[in-house]
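Complex shown without one protein chain; remaining protein chains in place.
Right after this comes chain A.
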């Protein structure tokens, strides 16, 4: 390296790093060294992500186009797995149930927390208690909450039929009837997840500037118009984020049908995730299960993509 180049280089490298460059090779060496250190720090995460996130994505696609017994190498079968799964009468039922479950969970689990948050934000007493209590079910392990509700749903001495009885309402069959089983699942799921939404909305409500309400009131806006024209627009992004998040979460519903109904009665509570589990672990058909998983993945990725867009917007 010539003397002139060195002279030019020096001040630059002083600005960039603590030690001045002596020559180009030193800079290269340091850059390689820095990258090696950096990847040394990264390697644990790279291994974990590769094994349990990135590779499974590829594997899912491969599995769904193969027939596999996990002894011989998998045999490519084209769309056979998809065809088999789609022809299964439970397939339509599972998607229908999942859609109904998500829709019902939205109707209850989406609007109610928003209303609760609005009420909580107005109250000046018992704030800490109410916040604590609404989040309590979220802290229970889901299996515990679901098994607890299984006991409440008991058609004989279960809590819910007892409560109905005190109001003179005839008992319901809850999980044992095709007409109430799915809604019973929605009820548990909503109960144990309601707190999250409520507290997130509450945090969003607290950041609304008070003078917006002030001026809306001066303009003669009543309570509901203030909610509609101030509260909702101010929390629009969070509302949208939560909507997408909830759709993605509820469409994966598994533990409720697994522990409460086993998909019954008469497939009334079979969900896509549960059917996927059944294909793999009850029928030993990982190809069919993966095909189902892939379909669910594509549907959920649409929602996740929108969600990421929106939440990035919200962050700004």
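Everything that follows uses one rule, which is that a contact is a pair of C-beta atoms (placed from the backbone, for glycine too) under 8 Å apart; a residue touches a chain by one contact, two chains touch by 3 or more; residues count from 1.
As a working rule, contacts and distances are computed from a predicted model.
Chain not shown in the complex: UniProt lists it as "Carbohydrate ABC transporter permease", one of "Ethanolamine ammonia-lyase small subunit", "2-isopropylmalate synthase", "Carbohydrate ABC transporter permease" or "Aminoglycoside phosphotransferase".
Within the whole complex, the absent chain has one touching residue among A:46, A:107 or A:169, and that is A:46.
Checked against the hidden chain, the listed residues A:78, A:141 or A:220 yield one contact partner: A:141.
Within the complete assembly, A:59 is the residue of A:25, A:59, A:92 or A:236 that touches the hidden chain.
Panel shows chain A; residues 18, 34-35, 37-39, 41-42, 44-46, 48-49, 51-57, 59-60, 63, 70, 118-123, 125-126, 129-137, 139-144, 147-148, 151-152, 156-157, 159, 162, 165-166, 191, 195-196, 199-200, 203, 205-206, 208, 210-211, 213-214, 217, 223, 226-227, 230-231, 238, 241-242, 245, 248-249, 252, 254-255, 259, 273, 276-277, 280-281, 286, 289-290, 293-294, 296-297, 300-301, 304-305, 307-308, 311-312, 314-315 of it touch the chain omitted from the view.
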